[in-house]
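As you look at this complex, bear in mind that one protein chain is not there, while each of the others sits in place.
Here is subunit A:
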């Protein structure tokens, strides 16, 4: 090969670049940098405005227990609501996606797809009122039942709420809200499972369910995780629905069914911000900074999970 190379040609010579290529490369690079700038701007804003609360003496922070004491229960509440929502919504969303993609008759599948997408179009205020007026009263019997028979699990320690406006109800409302996101993304990746591999499974004598286990779910796994993380992002940041439904206390408790559950970061900011002054504002922004960091960590975790077995992802 070296013999055919022109002697004047410098090593690593640059290829000819056409104007169209250059334009596209520049605009793509610009967009990428723009996103980083926005992200950095948000982070800078949060840090600068949260700084007074970070350095303030503990007794000046609302609640009097210092910044960590103020934010910790909110973090617990935020994670509890979001994780509960995710645990309820993900299996359901995957089942719906598989049904729509591989089991439902074509017409039913299309109709069901629209209905699910429609769920995503409902404003969160409406979900909040639905949770408050319909779901919370409807779940009261379950609260009492859980307190009596599942009380030995810390999550259901009770005493049962008499309004139903609990973390448990919030979790279910959030689950309904993130269901369309997860199921729509799962459905798309499941449908794209290559016919070549689905036929390979069927030709080996797989039943439809075995075919789905062999060729569809492994192929769609990273998509499902991505969808779940998008849903988790929405559940973590959801404000209105939580603010309307939850009547919480301020204790950092895992108890799902009592009236003492902590609020979430986002709903706490929404409820307190209008009347906040001085250091209170900085404290709320500091809690927002924590939410930002949590979301960032969740997304990085998801990416790590997806990349862990990249060799086997089917993308190569």
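The working rule: a residue touches a chain if its C-beta (ideal position, glycine included) is under 8 Å from a C-beta of that chain, and two chains touch if they have at least 3 such contacts; residues count from 1.
In this section, contacts and distances are computed from a predicted model.
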The complex's invisible chain, by UniProt name, from "Acyl-coenzyme A thioesterase PaaI-like protein", "Phosphate ABC transporter ATP-binding protein (PhoT family)", "Fluoride-specific ion channel FluC" or "Aminomethyltransferase": "Phosphate ABC transporter ATP-binding protein (PhoT family)"
Chain not shown: contacting residue from A:43, A:72, A:120 or A:202: A:202
Touch list for subunit A against the chain that is not drawn: 106, 194, 196-197, 199-207, 210, 214-215, 218-219, 221, 311-316
